[in-house]
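Removed: one protein chain of the complex. Kept in place: all other protein chains.
When the chains are written out, they are named A and B in that same order, and each has its own residue count from 1.
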Amino acid sequence: MADAAAPVNPASAEQSLAAAPAEDRPLLQVEDVVKHFPIKRGIFFKRQIGSVQAVEGVSLEVRRGETLGLVGETGCGKSTLARCITRLHPLTSGRVIFDGVDISRLSARQLRTHRRRMQMIFQDPFGSLNPRRRVGSIIGDPLAIHGVADGGERKRRVQELMEVVGLNPEHYNRFPSEFSGGQRQRIGVARALALRPSLIVCDEPVSALDVSVQAQIINLLEDLQGEFHLTYVFIAHDLAVVEHVSDRVAVMYLGKIVEMAETAELFGSPRHPYTAALLSASMVADPEKARSSHRVVLYGEVPSPINPPSGCRFHTRCPKAQPLCSVEEPPLRIQAGDSAGHVTACHFPVAPGEQLVGAAPAISAAATAFAADSPDIGEGGRA
Amino acid sequence: MIRFVIRRVVQGIVTLWVIVSLVFILFFMTNPDPARLLAGKSATLTEVASIRASLGLDHPLWQQYLSYLGRLITGNLGESYKLHEPVTTLLGQWVQVDISLAVGAGIIWLILGLSVGILAARRPRSVWDRSATVFVLTGLSTPTFILGLLLLYVFFYLLTTHGVSIFPGAGNYTPFLTNPAQWVRDLILPWLTLALITAATYARLSRSSLLEVLGEDYIRTARAKGLSERRIIYRHALRAAITPIVTQFGIDLATVLGGAIITETVFGLPGLGENVVSAIGREDLPVIQGIVLVAAAFIVVANIVVDAIYAVLDPRVRLS
Partner (left out) sequence: MSLSPFEVSSAALVAEEEQSAEALDAAGAIEGRSPLRLALARLRSDRMAWVAAGMILLMVVLALIAPVLSSITGHSPYNPDLVNGTDTFGQPYGPGQAGFLLGTDNVGRDILVRIAYGARISLLVGILATLLATVGGTALGLVSGYYGGWIDALLARLMDAVLSFPYVLAAIVLAAVFGGSLPLTIGVIAFFSWAAIGRIVRGQTLSQKEKEYVEAARSIGAGSFRIMFVDILPNLIAPVIVLGTLLVPVAIVFEATLDYLGVGVGPPTPTWGNMLADDQGSAGFGAWWFWVLPSIALLITTLGFNLLGDSVRDALDPRTERLFAMRRKKAAAGGLGASAGAGTEPLSGGTEA
């Protein structure tokens, strides 16, 4: 990991930040990132008739060596945000500053050098590996593209990587179809690791796997983090997984971050009604606790990101909503009584110990109204 | 739907314009002075010049091109250099042969192709299926002119030399209005030639399309509720399977209408196809342009019609 603390590329100096010593500076700063996907129609000339507002002004920081969890329902924009961070999508506006360099406006050529230090692990262990290429060349691809190693040296390093992630190096010449889901995800991890990156964005890396295999991959990622001084942005909809791996957690709803805090604080005393609902919806492994706990039931559908609600985007489904909520958008700020790192975007945050209006008993049939997309939520067991 | 038709018509007109322009450019690139050709070998320079002037060939190329396009819009395709008749009149005569060809052949290949395809699909892997396979394979591998020659040899030459003259040889064509019976007699071999080869495609298409539909869940449901196999095939499956066949049929019909060059040449039929070959031989530019335009127009129109029908037949298809 010699290059983890490498100096910033002086060519594209980011003056405002260059002042801070490299070690103290956050590894990743996301500043007001907006991503809209245009919707076009027309007979001869396509004109834009609207846009899907997938990510709407997200700001966050990721410190060196930490794991930032990103949770939210399907369609809340978390995967889009991940692809904005890694510049797989161009940004509509905003900045992504990676180790002091604004990468959001770099050309494809300039971006290549930064890609070496910022890798991604994908959700689908089947779709993300090219079925027609051998495992060795899939893992060796980053080395080949960036001219790091060739021929025998490349093979040696690939086999080393395979060993690191728990694959048999002798399977170098196999095809992805000859591996199980968990093994395939290990291949994905090895590929992400090949260039010794500082940051790995994990886009739901375990949600497509069996529960028992999920644990292995999570443990592998944790082991690797220690060994290679990695920083993770970890996206998931499974709260148990996020709680387990994250140092801090950000909750997203309809393209915005609604709450962000240290893991223990967020799970212990959620302030945003959405976070509270999300937490209460995840199943509890202990039946005693399940019986005693209350479940917040959210009614209605997630609104369309093409035409999001005014004011606070959550007000259409929020049990605490007031007239103000539909008019004025609450800023992300530290609420009274919270620690410095805990920010919530809510006019009427949940007080510690408060039971939300509209909360229903845990065993109620209506509880399924908020199923999120987390049928697998409980297996990991939340304490 | 209306938007779709408008857009496709405009696209079609653009395609036709490109094709017409290409033909125009091609011929002027290789033969910049048709007047000399027209006047003949014994013509004097003044005669050539007067022909050139009367055809507007003394103007710059771009002026000729523009005036050509202008005349085209008004439906004037010019006059044949050699036959000295308006191209539109000639096309009107010739296309009758192609309509005759298309009607007869289309009916035969549709019936034959569908029957073979359904027969094969109803009993996959049976003797019927295998025979259908041989039929398809042979059809796909046989060039049209070889089949034409074979039919002529067997049904005209061999029969006639053995004293049975049912089928006429090459070079006979009787308009339908003159004598319908003779019309059929003259065209039966060309019809078979076109139809047998084309039917192979239809047999393959209908077989695979039907097999695919027969694997659907709703067919299984139909079987489960006790419908007869006949009803399942003809009422349920065929309706869904027919869409790709309709598409293919429209395009094929249009192709024949625009000139079945090979069949017409083999059988000596005076349609667009045979005439374009002879027009090329005598460098008769207006005729060539006219035929290319008509042939392309048939295909362009067929494409639009077929896409529209497709949307009607298959509600899942949305026009966009």
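Some notes on this structure:
What we mean here is this: a residue touches a chain if its C-beta (ideal position, glycine included) is under 8 Å from a C-beta of that chain, and two chains touch if they have at least 3 such contacts.
None of these values were measured; they are calculated from a predicted model.
Among the displayed chains, contact with the absent chain in the complete complex occurs for A, B. Here one chain is not drawn; of A:F98, A:F179 or A:Y232, the residue touching it is A:F179.
When the missing chain is restored to the complex, the residue among A:H244, A:H272, A:H315 or A:H347 that touches it is A:H244.
Only one of B:R3, B:R71, B:R130 or B:R235 touches the chain withheld from this view, namely B:R130.
Within the set B:L149, B:V184, B:V246 or B:L313, the residue that contacts the chain not displayed is B:L149. Chain A meets the missing chain through residues 83, 86, 88, 108, 111-112, 115-116, 119-120, 122-124, 127-135, 141-142, 145-146, 166, 168, 170-175, 177-180, 182-183, 188, 191, 194-195, 211-216, 218-220, 223, 243-244, 285, 379-383.
For chain B, the residues touching the absent chain in the complete assembly are 11, 15, 18-19, 23, 26-27, 29-30, 125, 130, 133-134, 136-138, 140-146, 149-150, 152-153, 157-158, 204, 208, 211, 255, 258-259, 261-262, 265-266, 273, 276-277, 280-281, 288, 291-292, 295-296, 299-300, 303.
Operating definition for what follows: only the chains that are shown with their structure count from here on.
In terms of their C-alpha centroids, the spacing between chain A and chain B amounts to 58 Å.
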